[in-house]
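A short worksheet on the structure shown next.
For this view, one protein chain was removed and the others were kept in their places.
After this line comes chain A, so read on.
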Amino acid sequence: MTIVSAAPLTELEKAVNHLIDVFHKYSNTSSNLIDPAGIEKLCSDLDVSRTDIRFLMLAWTMKAEKQGYITHEEWTRGLKALRADTIDELKKALPQLEKEVRTPSNFADFYAYAFRYSLTEEKPESTDIETICQLLDTVMGSTFRPQVDYFVEYLKIQKDYKVINMDQWMGFYRFCNEISFPDMSEYSPGLAWPLVLNNFVEWIREKQA
């Protein structure tokens, strides 16, 4: 005689079920993904705009691969990490998330992620200037306003590059962190900085003269 007992669901299992329920509120039933429309709704419910850095941070937590879409797995991963299983809890978790991501060790990783997230299937190596400008503003605008403003202005008027690659993107991060602005006394063009930054610094120096 076998006795099969159905144990009651654990707390964890209950939470995961909630999570998945919430997922389904936004997902597209045929593809089982949250698509751009769902994301719009999600953002509105969370009270953040899609271009807000906090949304990007949420994507980072989820390790979302494709911009504009969230898979089932990604959603679960993200919400579990934030210990949220309702929209309200998720909303409340955002400020703390921001604080955590802004720690130096996390931020570098987040910054790199932001670039990768912007890549598409058609352009898997680099991103166009316009998108980069927006991204820079989102990601670095609050902490390095002057650098971002100048760099964005420069990117728009220069003609050497139509796209930016990962190396150049990361270069800008190091630039903001290591070089004082606007005097840029530590900068030397002979060092290993990407060429676009050399040209950028030259342009600023000309303006300053």
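Everything that follows uses one rule, which is that contacts are C-beta pairs under 8 Å (C-beta built on N, C-alpha and C of every residue); 3 or more make two chains touch, one makes a residue touch a chain; residues count from 1.
Definition applied: contacts and distances are computed from a predicted model.
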item	value
Protein that the absent chain corresponds to, by UniProt name, given "Proteasome subunit alpha type", "Leucine-rich repeat, cysteine-containing subtype", "UTP4 small subunit processome component" or "Cullin family profile domain-containing protein"	"Cullin family profile domain-containing protein"
Option from A:Asp21, A:Asp149 or A:Asp167 whose C-beta touches the chain left out	A:Asp167
Option touching the unshown chain, where A:Leu12, A:Ile157 or A:Leu191 are the choices	A:Leu191
Touching residue (missing chain; options A:Glu11, A:Glu125, A:Asp183 or A:Glu206)	A:Glu125
Contacts of chain A with the absent chain, listed as residue ranges	125-126, 165, 167-168, 170-171, 174, 189-192, 194-195, 198
